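One protein chain is absent from this view; the other protein chains keep their places.
By letter and in written order, the chains are A and B; residue numbering begins at 1 in each of them.
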Amino acid sequence: MKKIFSRPKSIKKTPFHYCPGCGHSILHRIIGEVIDEMNLQEKIIGIPPAGCAVLAYLYFDIDMGEASHGRGAALATGMKRVLPDRVIFTYQGDGDIAAIGTAETIHAAARGENFSTIFVNNGVYGMTGGQMAPTTILGQATTTSPGGRKQRRDGFPVNLSEMLAIAKGSAYIERTAVNSPANILRTKKAIAKAFRVQMEGHGFSLIEVLSPCPTNWKMEPVEACKWIDEVMAVHFPLGVLKDITGDKRDAH
Amino acid sequence: MIEIDSELCKDCKLCISVCPHRLIESSDRMNQKGYYSASFIEKHPKKEGRKCTGCGLCAISCPEIAIEVYRA
Partner (left out) sequence: MVSVPFHALRLRSRCIVPKVLMRGNHALAEAAVRAGCRYYFGYPITPQNEVPEYMSERLSKLEDGVFIQAESEIASIHMVIGASMAGGRVMTSSSSPGISLKQEGISFLAALELPAVIVNMTRGSPGLGNIAPAQSDYFQATRGGGHGDYRTIVLAPNSCQELVNLTYKAFDLADRYRTPVVILGDGMLGQMMEPIALPPEVQIKKLPHKDWILTGAKGRPSRFIRSLLLDPFEEEEHNWKLMRKYERIIKEEVIWETSFGDDAKLMVVAFGIAARIAKGAIKRMRDEGLKVGLIRPISLWPFPYKAIKELTKKVRHFFVFEMNMGQMLEDVKLALEGNGEVHFYGRPGGIVLTPLEISRVISSYYYQKKLG
């Protein structure tokens, strides 16, 4: 019997503090697998968000630098300009990137800054208790959209990845999910490709990952994963939004 | 064959929902954190000849990296 699946080396043995069924846990692991498989542990630097994943540095065995809420794209810009041969990535939630951090993200994409962003979209502000986020969909109830998001009171949700695809400096933008094994594997491929796009100097890359937040959605994890397929992905369709490399092969 | 670290499990039941051979069930014993963790029932009498193929879908789905997978 051969062991064919175990913890990635670049993920520390610390048990995750995330809720049962949280997408962060899955994402952390597959990023760790990509770092291992592409041999990036010694040259990668990550920037965690303000949000549930603020403590990501307790889990990733890589250099990491804290950003204040929303400003990851600006930190990554400064860092990558100083260290152009390292792989820099930001890891940001939907509030972090599509509310307070929108300007920094759009402009980093417009400038074609050569770093990668992993945008974890769970449609709520998780860490602060489940408030409405820019990606909360109409009708979705949160603690600041009681009765469901209403267009007149709360406005429409934001499709940031579609907006970023317009930026001339964006090289590769894909939306995936981590709600099923097939989608998890697709996300892993997308992250690996984003890192390769960065290493080849093509410009800004971003993977938006639809991620379950069972606690704040008030659903069981299995139900939350189904809700992503049946409801969330209708408003945030999965797929490649931009790819200037035209490269169909797997990153590794 | 799989090994589940029951102390890491948070009973999200994702592995249970993806196993094609229905070889994972919630245990009736609580772990230290108070979860009824997932357990691999290959040795269980009621499993009626189903065998683990080492497909790894459970481990891929597990948020806690609690599952290790072995294949012949």
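Everything that follows uses one rule, which is that a contact is a pair of C-beta atoms (placed from the backbone, for glycine too) under 8 Å apart; a residue touches a chain by one contact, two chains touch by 3 or more.
What you see is a predicted model, and the numbers here were worked out from it, not measured in a lab.
The shown chains contacted by the absent chain are A, with contact judged over the whole complex. In the complete assembly, the contact with the undisplayed chain comes from A:83, out of A:83, A:182 or A:234.
Of the listed positions A:19, A:38, A:52 or A:67, the one in contact with the omitted chain in the full complex is A:67.
The hidden chain makes contact, of the residues A:30, A:45, A:97 or A:206, with A:45. Touch with the hidden chain on the side of subunit A covers residues 41-45, 47, 54-55, 57, 60-68, 71, 74-83, 86-87, 103-104, 106-107, 111.
Here, only the chains that are shown with their structure count from here on.
Inter-chain centre distance (subunit A to subunit B, centres taken as mean C-alpha positions): 27 Å.
Those residues of subunit A whose C-beta lies close enough to touch subunit B in the complex are 1-7, 11, 15-16, 18-26, 29, 180-181, 184-185, 214, 220-222, 225.
Listed in rising order, the residues of subunit B touching subunit A in the complex are 1, 8, 10-14, 17-18, 35, 54, 56-57, 59-65, 67-72.
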